[in-house]
Each structure stands twice: as structure tokens, then as C-alpha cells.
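A single protein chain has been removed from this complex, and every other one stays in its place.
== subunit A ==
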Amino acid sequence: MSTNLADPQRLATPPTFQKVSTSRQIKNGLATALVWGAFLIAIIPLVWVLYTVIQRGFPVILDGDWWQKSMSGLLSKQQGGGAYHAIYGTLVQGLICALISVPIGIMTAIYLVEYGGRSKLAKATTFMVDILTGVPSIVAALFVYTVWITTFGLSRSALAVSLALVLLMVPVIVRTTEEMLKIVPDELREASYALGIPKWKTIAKIVIPTALSGILTGIMLALARVMGETAPVLVLAAYAPFINYNLFDGPMASLPLMMVNERNNPTAAGFDRIWGAAITLVVLITLFNLLATVISRALAPKTK
């Protein structure tokens, strides 16, 4: 070694590792600043919205009455009352929507991934689902209004709202379920076939359980989304300050509708109710998201 080191030729060669060049340092600094800047710009409005909603709405929902009473019998400038009627409306409309959408959405996705292949029907379905995904909620609401109320002569009701929400929820469920089924490896399907398990049982007992956590997350997120939709409730259900348990007839409140309604109320009571309803909606949606996370963790395939 010592002879090697003494060799002048060897000393003349540059070391293998050199300092990072200035231009690279500048580029690195620029890129880092850009990424951080974009992140901050994205996060500022989020934090701001959340702060405003919490700051103005939180005191309202601390009142126990908020969760238990309706607005029934209160004058618009009177303080007090609660959002029970609107919470009930939002939850029940979302639930009915989910009960209709989930089977349709999952079955459609199963058809597309497991049976449709490259057939014309599958391509047409995918195309339709893509279009439906982009349909604005006001269009869905007006469509249901035209068919349900104008053509069939049925009344504005919670059910009509749910039907409009179905149009918005089905494509989201189809999309997420489709993606989840696609990532189930074909090896599992083949392993199941090779055991003499028929195709429908392979789908029901092997493929769906493997993808279940992702499918449920998708459903919960879709549900959270439709619960905040305002256009369908505006068009298809009138606001009621009292509790209406009838799904098929009569006005029914919901949280977005309550906010829209209280916008016309210039008093301090109205202001409180808008922000109370807003934070209640945010809390409900957060709860659904948390529930989705918990369920998907519990159901995800484990290795330990």
C-alpha cells in the first residue's frame, strides 16, 4: 500500500467523490423551496376554513340541545333550538342513498372486472360511469325532479333526494370498487379455480374479502361526499324546521339545507345556526372517515 501511495501518478488522479457542485446546490434549493411553497399554499385555505368553522361553530354544538332538539316553534331571531331534525335528515338521506347505491355499484364493478372483460357492454358501461362521475349534482337533482316529480307526479321528499344522491354515489363506488378488484392478483383467482371452486364462489369468498377494506373505504368516502351535497336537497326537499320521519312525503331538513335556510336569517341566532350546522356536517363526515379507516385496518389482509 505504501508504495502505491508514494506513486506520484496515483496522487495526481482526482478523488472519486467530490463536493456537490454549486449549480446542483442552487437547483436543489430552488426545488425544495417550490415544493414547500406549494404545500403551504395548499394548506393555508384548508387550515383557515377549519379554523373559521371551529371558531364560530364549536360553541354552538357544545349545547346539548343542539343534538336533541329541532327548530320547531322558534322564531327566527330567538336563540336556542337544535339541529336534530337536520342531522336526522342528512343521515337518513345518506343511508337510503347508500342502501341503493352500494349493491348497484359493487355489482357493476364485479361485472366490469370479473365478467365484462373487453366486451362492448363493459366498454359502454365504463364510458357511462365516466360521464356520470362528471355530472354536477344540480343536473342529477333536476333529472330526478323531471322524472320523479314532473313525470310520475310524486311529491318532493327525502326519498327523491336520496335518488338524486344515488346518481352521484354509484359512479364513485363503481370506480373505487373496480380499482380495488383489479389489484387483487389473478394468482389468487387461479389458485381458487385450481381447487375446484366455481367462479362465483371465488369472487364471493376470495376476491371480495381480499378487496373488502378498500371497497369499504371507498363507500365511506362516497357517503361523506354525498352528505354534503346541497343542490339535491334544495331542489327536491323543502326545509322543515320540525322533525319529519316520513321518507316519502313532506319537507325534511338536512344540514346543507339548514345552512341555506338560515342564510336568510339576518339575526345572531341565524349566524350561530349556520356555523353550528357547518361544524356538525364536518364532524359527521370526519366520523365517517375515521370509521372507514378503522374498518379498513380491521379487515385488511394481515401477515402477523
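Quick note on the criterion: a contact is a pair of C-beta atoms (placed from the backbone, for glycine too) under 8 Å apart; a residue touches a chain by one contact, two chains touch by 3 or more; residues count from 1.
Here, contacts and distances are computed from a predicted model.
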Answering from "Monovalent cation/H+ antiporter subunit G", "Predicted Zn-dependent peptidase", "Nitrite/sulfite reductase" or "Phosphate import ATP-binding protein PstB": the UniProt protein name of the missing subunit is "Phosphate import ATP-binding protein PstB"
Which of A:29, A:59, A:136 or A:198 contacts the chain that the document leaves out
A:198
Touching residue (missing chain; options A:53, A:206 or A:226):
A:206
List the subunit A residues touching the unshown chain?
117-118, 185, 187-198, 201, 205-206, 209-210, 212, 301-304
